[in-house]
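My questions will all concern the structure given below.
Just one protein chain is left out here, and the rest sit where they should.
Let's look at chain A:
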Amino acid sequence: MPVTQTTKWDWEITNKTTFWSHSAQELWAYRHLLVGLVRRFFLLNYNQTVLGPLWVLFQPILTLVTYVLVFNKLVGISTGALPPVVFYASGIVLWNFFSDSFTGTSNTFRENIQLFSKVYFPRIIMPLSVVSTQALRFLIQLVMFICVIAYYSLTTDFDLTWSWNLLLLPVAIALVGLLALGLGLLFSVLTAKYRDISNLVSLGVRLLMFVTPVIYPLTVIPEKLRWVVQLNPLTPLFELFRLSLLGQGLVTPGQLGYSLILTVVLLLGAVLFFNKQGDKLIDVV
């Protein structure tokens, strides 16, 4: 019948893989799944623990104590004009956000293959849920961190000068998150294909911390060597984070532009790569 011939099909499955495999409409239909997965993460992590959600805060506090003791008291790295506690807290909170998001998303295929091989949903929901979860954790920690700053500015002579730079705070945080997502998506495909890369990821993240101003301010690096650290797109973001919140940081608009462009290009490329490869990977992992 010619009438039925001309009616349109709702969907089509071929061997072609596309870069834009999901329409915004389709992703929107799965928004509850994203929220559900974030919720699941918190439920799973803090079920049957004594401290429960307090672990979100407990972990950075312990790290902070260690860093202050080791890097400040023992090694004696200068923290510039900022009190060591405030300085390290800012670095730890932002760095954890980056590294947990990155390592979490980079295992997308390996950890969810059981699920991916049984049911269809837009694969990108999984990495998005990891980054959303980490962002939520980060925001909770940020609140704690602001309390620390408030405590210091009230009790010590540490002086906080507010400025319009504070408006750039969300930019710094968002860029760190997006950079982690982009890298994570890229590596999730690679770790699925080559198992050895997942070892590289955990090692790489640990080493990357040392070329990011987490435990030292950029100002303590001799000017001749500064370019090495500045090659890292995270550097301007960490400096911007400190500048906007604490008034101390070394960042130029040019460097920020470099980070911004790199993040956008990386994220775009990674999403396309992820979509293109994602369908094929089910047969491989």
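In this text, a residue touches a chain if its C-beta (ideal position, glycine included) is under 8 Å from a C-beta of that chain, and two chains touch if they have at least 3 such contacts; residues count from 1.
As a convention for this text, contacts and distances are computed from a predicted model.
The chain that is not shown carries the UniProt protein name "ABC transporter ATP-binding protein", picked from "NADH-quinone oxidoreductase subunit K", "ABC transporter ATP-binding protein", "Membrane protein" or "Redox-active disulfide protein 2".
Across the entire complex, the residue among A:V211, A:V264 or A:I282 in touch with the chain not shown is A:I282. Residues of chain A that touch the chain left out of the display are 1, 4, 7, 9-15, 17, 29-30, 32-33, 36-37, 39-40, 43-44, 47-48, 115-121, 193-194, 196-197, 279-280, 282-284.
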